[in-house]
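With one protein chain removed, the remaining protein chains of the complex are shown where they sit.
The block that comes next holds chain A.
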Amino acid sequence: MKALVWHGKEDIRCDRVSDPEIQDSRDAIIKVTSCAICGSDLHLFHNFIPAMMPGDIMGHEAMGEVVEVGSAAKGKLKKGDRVVVPFTIFCGECDQCRRGNYSVCERSNRNKDLADKAFGHATAGLFGYTHLTGGYPGGQAEYLRVPFADATHIKVPDGIPDEKLLFLSDIFPTGWQAAAQCDIEPTDTVAIWGCGPVGQMAIRSAILLGAKQVVAIDCVPERLGMAEAGGAITINFMDESVIERLNELTGGKGPDKCIDCVGMESHVTMSLPDTIYDRGKQMLMMENDRPHVLREMIYVCRGAGVISIPGVYSGLVDKIPFGMAMNKGITFRTGQTHVKRWTDDLLRRIEEGQIDPSFVITHTVRLEDGPDMYKLFRDKQDDCIKVVLKP
C-alpha cells in the first residue's frame, strides 16, 4: 500500500509499504477513505518530538471502512462499517478509560516502559506519533490497523460526507475539549491564541458553549479572516499589542478564560526578547519548546481564570512565571484529547446542523501529493489552513 513515511527532519515521502496485518484479536483493519495533516504533524516534521524513527507512518486523523475484524472485536464492528478513528488509542476497560480519561489509557501504549521513564506515567498510544506513545503506524495511508478497535472507533452514519465527519478524529473534539474544560460562563471573555485548525474549532466551540465574547489571536491574515467569520474578535499581534487590546476588550480585567492552540512552536514578532531567547535555546537543544504564548496567557489572564492548553508541548520549557500564576489563582487544564468522551455529542451537533467542521478545509489532494502538502501547510502557502488527503 501507499503511505506517507517519516524519514527524518523535513523529509516525508510517499512510500510503498507492506499492508498492515491483524496482530491481536481486538484489532481491525480500516481502508482509509480520508485522512488529514494535523498541526502536530508539523512538530514531527520538524523533528521537535523525540523518539521518531525513519520508517514511521504519519497521520492521526483518519476515517474509512472496516475491511477486516479480529475475532474479539466482531461483536462491536463488522466489515463494511464506516468509522472515524480517534487519534488516542484506548482499551475501554482500564481504570482511566472507565473514568473517561481515554488519552491516558493505561494499556494502549505498547512502549509503556519507555513512556513511564519520559513522562512519569505512560499516556495512551497514539497513531502516527512518537515511539513514546507506542510508535503505532499512522493513518496517512491506504490501510490502517486499529488496535483495541472494539473500543477505538466512532461509528458514523452513511449519507454524511467524509469532510464533515473526519475531524471527529482529532481537531473538533480537541477544540471542543479546550473550550469545555474552561467551564465557560455566559459572562466570559474567552481568548484563543492560534487560529490554525484547532484554534478555529475552539472558537466555534466557545461560541456554541455560550461565551459572551471570543477573541482570536494570530498573525496570519486568512486565518484571522476565518476566525472572524466564526464570530471572533481578532487581534493581529504583528499590528497591535495583545495585552493592551485584551485588557481594552475586557474593561481592564483580562480574559476570564485563555486557550493556547499554538503550543511549542509559537511564532511571534522578533521585537519581543523572549522570542529570540527561546529560538536560540531551542536551536541549541537547551529547551524543547517556545512557550511565549504560555507566558503571555499567564500575564494577561484574569485572576481566578482558567488556562486551557490543547497546543502540544514536548518537554522542558523555560522562564514560566509560575509565581504570577500561583498568586492569581489560575487553573491549568491540559492534555491530549479524550476523544471518545465528546464525540457522541459532537456527532449529534453535526447531524443537527449546528456546526459543519468542513469549513476549515482549504486543500483536498491525493495521498501521493502529501509530501508537498506538508511544506505548503508549514509555510502557510496558498492560504493553506487544513489539508485533507484522499488515499
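Keep in mind that, in the parts below, a residue touches a chain if its C-beta (ideal position, glycine included) is under 8 Å from a C-beta of that chain, and two chains touch if they have at least 3 such contacts; residues count from 1.
One rule holds for everything that comes next: contacts and distances are computed from a predicted model.
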item: UniProt protein name of the chain not shown, from "Aminotransferase", "Cyclase/dehydrase", "MarR family transcriptional regulator" or "HSP20 family protein"; value: "Cyclase/dehydrase"
item: Of A:160, A:208 or A:317, the one touching the omitted chain in the full complex; value: A:208
item: Touch criterion as defined above, residue of A:12, A:124, A:346 or A:387 at the omitted chain; value: A:12
item: Residue in contact with the excluded chain [from A:50, A:100, A:225 or A:321]; value: A:225
item: Of A:20, A:125 or A:291, the one touching the omitted chain in the full complex; value: A:20
item: Chain A, residues in touch with the chain not shown (by the definition above); value: 1, 3, 5, 7, 10-23, 46, 53-57, 110, 137, 141, 145, 185-186, 200, 204, 207-211, 221-222, 225-226, 228-231, 265, 279, 282-284, 353-357, 359-360, 368, 371-372, 374-375, 378-383, 385
